[in-house]
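Below you'll find the structure, written out as structure tokens, and then a few comments.
The complex is shown incomplete by one protein chain, all other protein chains being positioned as in the whole.
Moving on, here comes subunit A:
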Amino acid sequence: MAVCVAVIAKENYPLYIRSVPSQSELKFHYTVHTSLDVVEEKISTAGKAMAEQRELYLGLLYPTEDYKVYGYVTNSKVKFVIVVDSSNTSLRDNEIRSMFRKLHNSFTDVMCNPFYNPGDPIQSRAFDSMVSAMMVQSS
């Protein structure tokens, strides 16, 4: 489904970024990096409106020619970004939501690990395999 999955820390540096190996990794770095602008904008505007009821799912951040970039922000301001191929029209909003939910759950597990130092890059194998599963389904 996804071609790139990224977890970005509260301070906007990447905790985890993984993309399908077929394409240039740097390109996705750029894509995810620039998408943060939109994420920040969405948080700042939505944050004012309804602080507590804010939906975590941010929806489509922006479409590019080849990809669609979706965002999700946890309450602790950790951002998830999923990039999917534009050609993949079978994906509905609901499916993207469920992917984010899965990602969030897995991330929560990572945070629950007492040996994980918040702010460090995520190296959990469980998280990695979950992300792999997400990406495998697409191809």
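One rule holds in what follows: a contact is a pair of C-beta atoms (placed from the backbone, for glycine too) under 8 Å apart; a residue touches a chain by one contact, two chains touch by 3 or more; residues count from 1.
Just so it is clear, contacts and distances are computed from a predicted model.
Engineer: Among "Trafficking protein particle complex 9", "Organic solute carrier partner 1", "Pyridoxal (pyridoxine, vitamin B6) phosphatase" or "Proteasome assembly chaperone 2", find the name that the UniProt record gives to the complex chain excluded from display.
Structural biologist: "Trafficking protein particle complex 9"
Engineer: Of the residues A:Val38, A:Val78 or A:Met111, which one touches the chain left out of the display?
Structural biologist: Selected residue, touching the omitted chain: A:Val38.
Engineer: In terms of residues, what is the contact footprint of the unshown chain on subunit A?
Structural biologist: Contact residues on subunit A toward the absent chain are 9, 11-14, 25-26, 29-30, 33-34, 36-38, 40-42, 45, 62-63, 119.
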